[in-house]
Every structure is written in structure tokens, then in C-alpha cells.
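Every protein chain of the complex appears in place save one, which is left out.
Order as written gives the chain letters A, B and C; numbering starts at 1 within each chain.
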Amino acid sequence: MKPAPFEYVRPDSLEETCALLAADDDARIIAGGQTLVPMLAMRLARPTRLVDILRLRELNGIREDGGAIVIGAATRQADAEGHSLVAARLPLLAKVLPWVGHPPTRNRGTVGGSIAHADPSAEIPLVSVTLGAEIVLRSEAGVEAMSADEFFIGPMVTAIPMGACLTEVRLPVWTAKRVGVGFHEISARRSDFAFVSAAAQVALDTAGTCTQCAIGVGGAGDRPVRFDGASAALVGTKLSNKDIEDAVNMDIGQLETMSDLHASADYRRRVAAVLACRAVGDARDSALGLSS
Amino acid sequence: MKLEISGSEVIAAPVEVLWASLNDPAVLTRCIPGCKRMTETGPDAYMVEMQLRVAAVGGSFEGEIALTDKEPPRRCRISVSGSGSLGHGNGEAHFEISAQDDGHSLLSYSGTGEIGGLVAGVGQRILSSVSKHLIGRFFTALRQQFEPAAQAAGAQR
Amino acid sequence: MKVELTVNGESRLTEVEPRKSLLDCLRDNFNLNGAHAGCEHGVCGACTVLVDGQPVRSCLMFAVQADGYAITTIEGLTPAPGELSVIQDAFCETHGMQCGYCTPAMVLTAHALLQRNAAPTREEIVESISGNICRCTGYGQIVEAIALAADRLSRANAPQGGAVR
Partner (left out) sequence: MSAIAKLRYVSTPRRVREDRRFVAGHGRYVADIKAEGTLHVALVASPHAAARIVSIDASAALAMPGVHHVLTGEELAAGTDPLMNGLDTPEVRRYPLAVGQARYAGEWVAAVVADSRALAEDAAERVRISYEVLPYVLDAERALEPDSTPVHPGHGSNVLLDRTFVWGEVDKHFAESPYELSFRVIWGRSSTVPIETFGVLASWDPWRNMLEVWASIQMPKYSDQIARAVRLPANAVRVHQDVDVGGSYGVKRGIKQTVIVAYLSRRLGRPVRLIEDRLENMRAGDAHGPDRIFDVSVAFNAEGIIRSMKMRALDNVGAYAGRSPFQLGKPVGAIVGPYQIQSVQYRAVSVTTNKAAQEAVRGFGQAPTNYAIETAIDKVAEKLGLDRIEMRRRNFIRKEQFPYLIPSGSTYDSGDYHTVVAKVLDHVQWPALEQERDRLRAKGLLAGIGIAACLEPSGGNSSFEPLLNPKNTTTTWMDSCRINVDLLGDITVTIHTTSSGQGHETLAATVVGEVLEIDPDKIRIMRPDSLTSLPSNSPVGSRMAIMLGGAAFHAAHKLKRKLLRIAGHQFGLAGDQLVYAGGGIAARDGKRKLSWMDLVLIAHRHIHMMPPDTEPGLEASHIYQVPTGGILPTPDGRVQMYPCHSFEFHVILVAIDPDLGKPEIRRYVIGHDCGTVINPHIVKGMTLGGIAHGIGAALLEEFVYDEQGQMITQSFMDYLLPSSHEVPKVEIVHHCTPSPFTVLGQKGSGESGYLGAPAAISGAINDAIRPLGISVGKLPIRISALSDAVAAARAKSSVTS
């Protein structure tokens, strides 16, 4: 299991990266390589050239900018996991990062790489969709940003145009005082690709009424999806279990679930509803300061 | 791995125009994802060369396409088989075209396919959704044939 | 391509094809055989080495990507020929292995864990090795080894006159 031959380039700047990508349709970006390298080893992917962006300073780091936390594409998952801004401002991301792969893959894998590979079961794309993140791309043509909704098109398929490089993801920070998050996933083994995962973030006012809600489901279909209808329905409620169940059931019918060896489409649909409810319930409880 | 496909698409073209397009190697080359070249090898039979790419995954294929049971401009059967570095596959689909209002046509299809080799062995988890995605890409491209404005949307990968 | 790697504190220049994994480079070019190929697709963890002190799968990293980091292999953890580190010794004490194939990776992973967490709970130990598949032991004696090593290290590092726990 050795990759087909390729050239390796480690450009010094984003500009050079874009030029390299523009010059060769079969060039591919590599950052942490935790998703790409297995595909190379199995020869499922056979680029002519790998453009290594892992060490580009422009793509590394986490900062606050306006109402968002901006994470450079080449920031390693392990670094994000331990970062104070993530812990303080992006509780949902902080909650899911320990579920991404294993500790050793998080030591190499990057936040941007997980988004760019768009595995339907991956946790970081789910958080991006759930929170309505903005994904920033750069190519020779310039900088372009798109919402996570537009970005994820299909199974491992994204809207990244040829020649572009994902540079950062901007995850909105909720400013409400009482924000809670919940996340659940189920897989055969804890670190496997999730059969289904669900993430939720809610904000409550002092009376415990929901003022903001975001619910996302991953792994069930060909890409992560957000339950906007359910989220809207829950705003203004006290997020009782009944409220949550009714709201989730509104959206669950639209979920297109897939079937594979490990989990049937029926299973995914059923469990997506259960996990979504649990995630919202946990989010409510954590916003209320109850342990979840 | 066995795949079953079926669906229907509304295409902004009259029945005859759509029929002609589906029988035009130039159009098919543009619409079949990754198709590099179609060479006619006999009546309604073509050799195809493809460079398929879905996200980071990609590989070259060689295969054959044949159109049979033609009932112009309504029905035909299309069979595809090929193999390449990622594995091999074959399939057969039945197409039916019916006229809609305002010069549109409804293209209905149903068929089955099989995929084997490397991708079946290591990619079972997403193979069926990838296949659906590729079929979707074919119809997107086909629709774009008749809606030039939509072509500005840009390439996907 | 030429690449200069820092392995076990030593700088080594070598020539590799870009497609050569760090694992193959360590084994073929440097004759460091302690990292093992198990699956070559990043699941089993038998190829684990430390990169800047953190466990990383050397089958998922190309040698050409590895310059500028401090790479530690199992050979670099061994204090001297014939001598064992506290962690290695603890693995021997509890028989935290059978065939030994996943063992260097387990020891390195344990080493990294104990570097950052001197007194891990059982759950933390289990989590830390969850990316390293062992087919022989069922993990029981590996978990015991790591707990024992933590205990011994904490005693060794405790101020004179008493153990810390």
C-alpha cells in the first residue's frame, strides 16, 4: 500500500500556493494528511503534486474577529482542542473536538483539512454547518467566502473551485449570556466514523426561554445538515422535552439518510431524531447550569 | 456493490432536441462526469475514456457505452461498463422521455449497476451516495446544456 | 528529494522519494525498526512515533514533511543499550504485551501521556491508547503497565521522605 508517485512542494506563502494550484489541475493540497494519506496509500487519490500548507503561518492560528472566532485552515485539531478562545467562545467546537479521530490523528489533522475533505460523518463540518460558519477560500482570482451550507455539496464533495485553497473558517460567537451546547454521536467503536451525530447550541434568557437555537445532524446522509425549522420552532419555548421532540420531528422527515454495511437508512433516521433531541436537551441543561 | 438508480428530471428542451442530445457523443462527453473522450466503435456503441474525480479521489477508466432498444424519440436503454485503477463497474439504465408544457421534457430513468474492485472494498460507506452524486452531476450538466446562463456556476470538485 | 530529519536528537540527512512515508524512511533509511507497519492507513497505530513529543502515525506522514520536528522513536526512549525506562520496565512488570508488535507504539503513547498527565485516571489511560490496536492482550495488562509506570514515576519524583500518594 504505497502511494503512486507524486511531487512534493512546500510553498512559502499562500500566494505561491495559489499559483501552484492554478498551474496544475491535478495538484492537491496536503495539510495534516490524516484523511488524504490513506487515500493516497490505497491509490484512491493520485495527484501529480502535493502542495504542503501545514506550516504556512498565514493559515495557522486562532483569533477573534468581530463576532466570530477565526481558525486558520492549517491549525491542528489538537491545538484547537486546547485553545482558550475555543473553550471560551466556541463551546460546541470544544465539545466535539475530542470526538474527532484519535489523539494521534488530532496531533496532525487540521481544522481546515477536516472541512475540506467533507466526510459526511466528520464532526468539524457538522459544527460548521450547525453554527452557520463562513468558509474562506483564496485563489489567484482573490478571496472568496461562502457559508458552510453552500460549501458542503455531497459525500466528500465541496464547492471549493479548482485552484482554490481553504484558508480559514469563521465560526460565529453567540454573545448571549446563557449558552449551552450538546453533542452526541454513535458509531461502532468510539473513534469510528459516526453512523449519526447531532450537535446543538442554544441560548436562553434569564427566564429560561430559548432565544437562539441551532441543531445539526451529521453522518446520516451525504453531508451535514441543519434543522432550521426545528431551531426556529424552539425559539421562544422553554425547551421542554416535548417541545424538542415535536420540533425535531418537524425536520426529521426531510433528512435523506443513507444505508451502508454498518447502519441502515432506517436506523440513521430513527437515531438522528433521538440524538438531535438529546443534543438539544443537553444544550438546554448546560445553559441552565445543570450537568448534562 | 449493487446500486439502484431511478428518478426523473425536467429538462428545458423539447423531446426531439433532448433525444438528439442524448445520442450525441459530444453532448455526452460534456455531461458524463470525468468523460474525456468518446470514440464511436460501431452503431450506437462507443469507447469512453474517463478521468473521474470526486473530491480527492480520482482515477482513470476505460469503458464502453452502448445504446440499445431505441424507440426515437422516446425510449432507449443505455449500458455502460468499464474498469480502471479504482475498480470496475457496469450498469444498465432505461430512459424515457415525455413532453412537458412549454417546450420542456421529462426524462425518467431507472436502472441498476454494480461496482467492484478497490472502491467497493474500501469505500462501501460512501459509495452509494457518491454514485448518486455523480448521477446528479450528469443531470446538472445536461440541464446546463439547455440553460447556458447556469453554466457560470463554476466547476465543482 | 533530500531531507534532513532530527531523529532521537540526532540530525540525519537522507534521500527519499516524496511518496515515502516517515515510517518507511525510519525503517529503510535509518534502520530504526521499532515502528511497525500494521495497516498503513492510519487506523491501527503500530507505526506511532512522537513528533515534537506528541504521538503521530508515521504511516500518515511523508518523510519529506518531517524536517524541522523532533522525532522520537522507541529507540530514543531507551536510556542505554540493555537499559529500560520506567515505562518500558512497567510494561515488562505487568506483561503488557504478547507478540510485541504494537508494543513500541504503546510505550511511546504512554510516554507522551505521562509527560502531560502524571497521574492519569484509568479512563484517561484507556482514551490515550484508544488509537493503538493491540490484538493480543485485550489491553488489560497495558492499562496496568501505564498506571504502574505513573505510580513509580510519581514516587521517583516525589520529594525525599515519602511518596506522593
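Note that in this section contacts are C-beta pairs under 8 Å (C-beta built on N, C-alpha and C of every residue); 3 or more make two chains touch, one makes a residue touch a chain.
Treat the numbers as computed from the prediction; the structure is a model and nothing was measured.
Colleague: Who does the absent chain touch among those shown?
Modeller: A, B, C
Colleague: Tell me which residue among C:Leu50, C:Cys134 or C:Leu148 touches the hidden chain in the full complex.
Modeller: Touches the omitted chain: C:Cys134.
Colleague: Which listed residue, C:Gly34, C:Pro55 or C:Pro120, touches the chain dropped from view?
Modeller: In the complete complex, the chain left out is touched by residue C:Gly34.
Colleague: Which of C:Leu5, C:Cys44 or C:Leu153 touches the chain that is not shown?
Modeller: Residue touching the absent chain, from the options given: C:Cys44.
Colleague: May I ask you to list the residues on chain A that touch the chain which is not drawn?
Modeller: Counting over the whole complex, chain A touches the hidden chain at residues 1-5, 38, 42-43, 186, 188-193, 195, 261-264, 266-267, 270-271, 274.
Colleague: If the missing chain were put back, which residues of chain C would it touch?
Modeller: 17, 19-20, 27, 31-41, 43-44, 46, 73-75, 78, 84, 88-89, 91-104, 107, 122, 126-127, 129-143
Colleague: If you put the missing chain back, which residues of chain B would it touch?
Modeller: 1-2, 83, 85, 87-88, 114-118, 120-122, 124-125
The rule we apply is simple: only the chains that are shown with their structure count from here on.
Colleague: Please report how many Å separate the Cα centroid of chain A from that of chain B, as a whole number.
Modeller: That pair's centroid distance is 31 Å.
Colleague: Take the average of all CA coordinates in chain B, do the same for chain C, and state the distance between these two points in whole angstrom.
Modeller: Centres of chain B and chain C (C-alpha means) sit 50 Å apart.
Colleague: So which stretches of chain C touch two or more other chains?
Modeller: Counting only residues that touch two or more other chains, chain C contributes none.
Colleague: In chain A, what residues contact two or more other chains?
Modeller: Residues 42 of chain A each touch two or more of the other chains.
Colleague: State the interface residues of chain C toward chain A in the complex, per the touch definition above.
Modeller: 1, 17-19, 21, 24, 40-42, 45, 48, 51, 54-57, 59-62, 64-65, 68, 109, 127-128, 130-131
Colleague: Which part of chain A faces chain C closely enough to touch in the complex?
Modeller: It comes out as residues 1-8, 10, 30, 33-34, 37-38, 40-42, 50, 52, 54-55, 78, 101-105, 107-108, 190-191.
Colleague: Flag every residue of chain B that touches chain A in the complex, lowest number first.
Modeller: Where chain B meets chain A, its residues are 54-59, 85-86, 118-119, 122-126, 128-130, 132-133, 136, 154-157.
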